[in-house]
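Only one protein chain is missing; all other protein chains are in place.
Moving on to subunit A:
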């Protein structure tokens, strides 16, 4: 057991348990770098979408396709989930495991609802002849949205795993960086969605 953990068990949890150990600090910094890398991944996909969105091959155009009310609702849900993950981290800082687990639970629930809406939306589009292989517009659309959706799914499973860990081990200087990093990830996925919402959906509303 290292010195940081010893003090933690004697004097209670430090104020910012995620940054109390060098491992924790490394993890957080490394994750920021990882998010920077992800930014260019999504930038490439958004760029490709912008270049190819006009190539519908006589299929439905973005303007004909997108159902704004549902997408706006999904956006609202995802943005709310960002807030609930912050509340979870506040629970962690207050050393209240129950609060942390509750808010994280709500977060992944909202994430799952978002995914459900997205799957429903894609099925609707497929009915109208807009699929992954129908046109270059379709391919670039589903690559971008699918990569984002895949990130949401991964986040849901990841945070679920962390909640199980949290129940078993509680909030320690070991587990705190994991919760913190997962919430960073969740915010990032949200920020990407804001860009997708603007570039794909709002700009798609221009006939």
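Details
As a convention for this text, contacts are C-beta pairs under 8 Å (C-beta built on N, C-alpha and C of every residue); 3 or more make two chains touch, one makes a residue touch a chain; residues count from 1.
In the analysis below, contacts and distances are computed from a predicted model.
Set against the options "L-lactate dehydrogenase complex protein LldE", "Cytochrome c oxidase subunit 1", "Methylmalonyl-CoA mutase C-terminal domain-containing protein" or "Extracellular solute-binding protein", the UniProt name belonging to the omitted chain is "Cytochrome c oxidase subunit 1". Set against the missing chain, the residues A:37, A:123 or A:206 yield one that touches it, A:37. Although one chain is hidden here, its contacts on subunit A can still be listed: residues 1-2, 22, 25-26, 29-30, 33-34, 36-41, 43-45, 48, 51-52, 55-57, 132-140, 143, 157-158, 161-162, 165, 174, 178.
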